[in-house]
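Right, one structure below, let's go through it.
All protein chains of the complex are present and in place, except for one that has been dropped.
Chain IDs A, B and C follow the sequence of writing; residue 1 opens each chain.
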Amino acid sequence: MRASAPLAAPSVTPPEFQPLAPAFAERVRASFARQTFMTLLGATLERVEPGKVDISVPYRADLTQQHGYLHAAVTTAIADSACGYAAMTLTSAGADVLSVEFKTNLLRPAAGERFRAEGRVLKPGRTLTVARGDVFAETEGRSTLIATMLATMIVQTGAI
Amino acid sequence: MRASAPLAAPSVTPPEFQPLAPAFAERVRASFARQTFMTLLGATLERVEPGKVDISVPYRADLTQQHGYLHAAVTTAIADSACGYAAMTLTSAGADVLSVEFKTNLLRPAAGERFRAEGRVLKPGRTLTVARGDVFAETEGRSTLIATMLATMIVQTGAI
Amino acid sequence: MRASAPLAAPSVTPPEFQPLAPAFAERVRASFARQTFMTLLGATLERVEPGKVDISVPYRADLTQQHGYLHAAVTTAIADSACGYAAMTLTSAGADVLSVEFKTNLLRPAAGERFRAEGRVLKPGRTLTVARGDVFAETEGRSTLIATMLATMIVQTGAI
Partner (left out) sequence: MRASAPLAAPSVTPPEFQPLAPAFAERVRASFARQTFMTLLGATLERVEPGKVDISVPYRADLTQQHGYLHAAVTTAIADSACGYAAMTLTSAGADVLSVEFKTNLLRPAAGERFRAEGRVLKPGRTLTVARGDVFAETEGRSTLIATMLATMIVQTGAI
């Protein structure tokens, strides 16, 4: 399912990364399960690969802003978590990831049946990892880019 | 209730603005009531003055990230809405406000009994308004700056 | 010339756009020639296509920060101008483009013989256009992503 031109998103081919720790997907899934806010939103973890994490949330009437579109904060929530977990796939086994900052551009009204955030690591680092998050609205098999995020994550080893 | 030095937030003295439309507070409250996502979060609209809107949310266990702190997206949600409604206090009667983009810096762990976002207009405009949002965690009467947002809003007149 | 894995930049395939005005490249080149700051930097306009503009600047010892790397503001300068002119390629004939805001992440030390900013429109609009700018350092035929920008531009028709 791809977006249609000329409103298509860039089809990003991100760099290929090697995970430092073999059980990265289990760690991501365990951490995601502890994010109670993701449960409240009805968000689910989809793709978990080195440097790449997708998170989806179906439309729900209690997730909207004043016009009935998905609230920008929900768009941001799944983009932020997708970026953070994309960063976590590349850390060592004991490390955790926290958001330092992020910027979101809201490109189109968030109208759709389902929303998918694609978090992709642009530059991993021992201390800081930079990731991009693109959020797509999906309706009747069509996918439209509605928002894009640029985020900085900090990798913390040892107790938080 | 002010934050304690040296972790204090800047005590911002924002510019004084004159509202264009007398019923600005009613319009803001009516629009806020339509944001179902604010209801889901348990957020409430506090101060509504020309160029200044505060929104609060009490801590709740289903609003957290993996360590039990308030999820960055909840922090962002109240900051974004506070900035947007601060912008709306200065628009003409028929206008609406939508977020173009925002950037959030997460400064400290979002631990507290209650969280308050203060949206303040830096520069109003016919088309674009720029606002700052500071988010404070409140615990036992102390207030600590935990995040700051810089946001761009678009003012739309006529049908959305 | 492409960056090598795993430090590669995403190879973005941006959407294809149709220019509104046939002489877009002449307008971009004329406006660029009036940016005296680009002349001061020694920057040159390379690619000018619908939605895509590249700007290059060779390394010079008077463009550096305290460690001898290219100053972040020079990186930002060529990225901002590349994003703005990428937006201008898609406007109507009389329109001008101004930067509303931009965010730059500095990913690696800006060391190289030459630096190239690639501005790409993500979402064109009648009022606002959002663009991404990737900046690459080029050394001995290798290209490394050193910074990425996410920018919002306003399209102004009529006199500025």
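Everything below uses one rule, namely that a contact is a pair of C-beta atoms (placed from the backbone, for glycine too) under 8 Å apart; a residue touches a chain by one contact, two chains touch by 3 or more.
No experiment lies behind these values; they were computed from the predicted model shown.
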- Query: Any idea which of C:Thr44, C:Thr64 or C:Thr127 touches the chain not displayed?
  - Reply: C:Thr64
- In the complete complex, which positions of subunit B touch the hidden chain? 5-18, 103, 105, 107-108, 120, 122-123, 130, 132, 145, 148, 150, 152
- Query: Which subunit A residues would touch the chain omitted from the figure, given the whole complex?
  - Reply: 100-101, 103, 127-128, 130, 152, 154
- Task: Could I get the residues of subunit C that touch the absent chain, sorted low to high?
- Result: 31-32, 34-37, 39-40, 61-67, 71-74, 76-77, 80-81, 96, 98-106, 160
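One rule holds for everything that comes next: only the chains that are shown with their structure count from here on.
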- Note on the structure: So, in whole Å, the Cα centroid of subunit A is separated from that of subunit C by 26
- Message: From the mean C-alpha coordinate of subunit B to that of subunit C, what's the distance rounded to whole Å?
- Response: 33
- Note on the structure: Chain centres from averaged Cα atoms put subunit A and subunit B apart, in whole Å, by 23
- Touching two or more other chains in subunit B are residues 100-101, 103
